[in-house]
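Reading through the structure tokens given below for one structure.
All protein chains but one are shown in place.
Presenting subunit A:
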Amino acid sequence: MNAHSADTELILGIGSPFGDDQAGWAVIEALQALSLPDHIRLERLDRPGSRLIEYLGQYDRITLIDAVVTEDQPVGTWLPLSLDQLEQSQPASSHGLGLAQALALIQALGEWPPSLRIFGICIDPPGLEESLSPAVIKGARQLAETLFSEVD
């Protein structure tokens, strides 16, 4: 992937095509319907694993959004996540590095971007259904509106 030269900010939704695991993609779709400035690039990625490194090295400011399975919060709740919180979570993918592992690898290699923040949207473990639950759709829209409201 090559960023356009004018792009300085990336908002990246991570997910897979299975049920509420599409939560990160839903945020990107909601943002695409809004009028974001040209310098912000929106991307959806399907289980990127270590490929995240290709993306993260190209932007000054990065926002990552992924689904998280937790029993501590209601489904559809969105919340900022620290790297420590991510590291405590289970690997998100068995077929590549999970998000926490990929970010830890980036950190170990000294390739950490200047600004990075992570948001999680709480889901139940997804099945093989194609559609998202109403609670996750609502949470994704709320997070998109919050991110949009922060734009200068």
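The rule is simple: a contact is a pair of C-beta atoms (placed from the backbone, for glycine too) under 8 Å apart; a residue touches a chain by one contact, two chains touch by 3 or more; residues count from 1.
Everything that follows uses one rule, which is that contacts and distances are computed from a predicted model.
Visitor: Looking only at the UniProt record of the hidden chain, which name from "MoxR-like ATPase", "ABC transporter permease", "Alginate export domain-containing protein" or "Nickel-dependent hydrogenase large subunit" is the right one?
Guide: Missing chain, UniProt protein name: "Nickel-dependent hydrogenase large subunit".
Visitor: Can you work out which residue in A:Leu36, A:Leu79, A:Ala104 or A:Ala135 touches the chain that's missing from view?
Guide: A:Ala104
Visitor: If the hidden chain were put back, which residues of subunit A would touch it?
Guide: Within subunit A, the residues that touch the unshown chain are 1, 16-18, 21, 45-51, 53-54, 67-69, 90-97, 101, 104-105, 108-110, 123, 125-128.
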